[in-house]
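Note that one protein chain is taken out, while the other chains of the complex remain in position.
Up next is chain A:
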Amino acid sequence: AASSRAQVLRLYRALLRESQRFSGYNYRTYAIRRIRDAFRENKNVEDSEKIEELLNKAKANLEVIQRQVTIGQLYSTEKLVIESPGNT
C-alpha cells in the first residue's frame, strides 16, 4: 500500500539521519552501510506480515541508535587518522 511505502521511506531516512550523528567513525559508517544494505535486501518483500515485522525491527533499532548516539557523544574520542574532510 502507498501509505506503507511512505512509512518505510520515512523510517529509512530517519535511520540514516540518526546514524550520521554517531561520533565514532566505525559505528557511523557501519550503521549507514548496514541500514542501506538491509533496506536494499528487503525491497522486494511483499508479504505484509513480514513487512510489519521488519518495520518493527527497524523502529526498535532506531531507538537503539538514538540512545547510542547520545552515549557516543558523551564519551567521544579523538578522530581517527583517516577522518579528514576527504574521508567520510
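By our rule, a residue touches a chain if its C-beta (ideal position, glycine included) is under 8 Å from a C-beta of that chain, and two chains touch if they have at least 3 such contacts; residues count from 1.
As a convention for this text, contacts and distances are computed from a predicted model.
The subunit not displayed here is recorded in UniProt as "Cysteine desulfurase", chosen from "NADH-ubiquinone oxidoreductase chain 1", "Protein FAM114A2 isoform X2", "Cysteine desulfurase" or "LOW QUALITY PROTEIN: mannose-1-phosphate guanyltransferase alpha-A". Only one of A:Leu9, A:Val45 or A:Leu80 touches the chain withheld from this view, namely A:Leu80. Even with one chain removed from view, chain A keeps its contact list with that chain: residues 22, 25-27, 29-31, 34, 37, 61, 64-65, 67-68, 71-83, 87-88.
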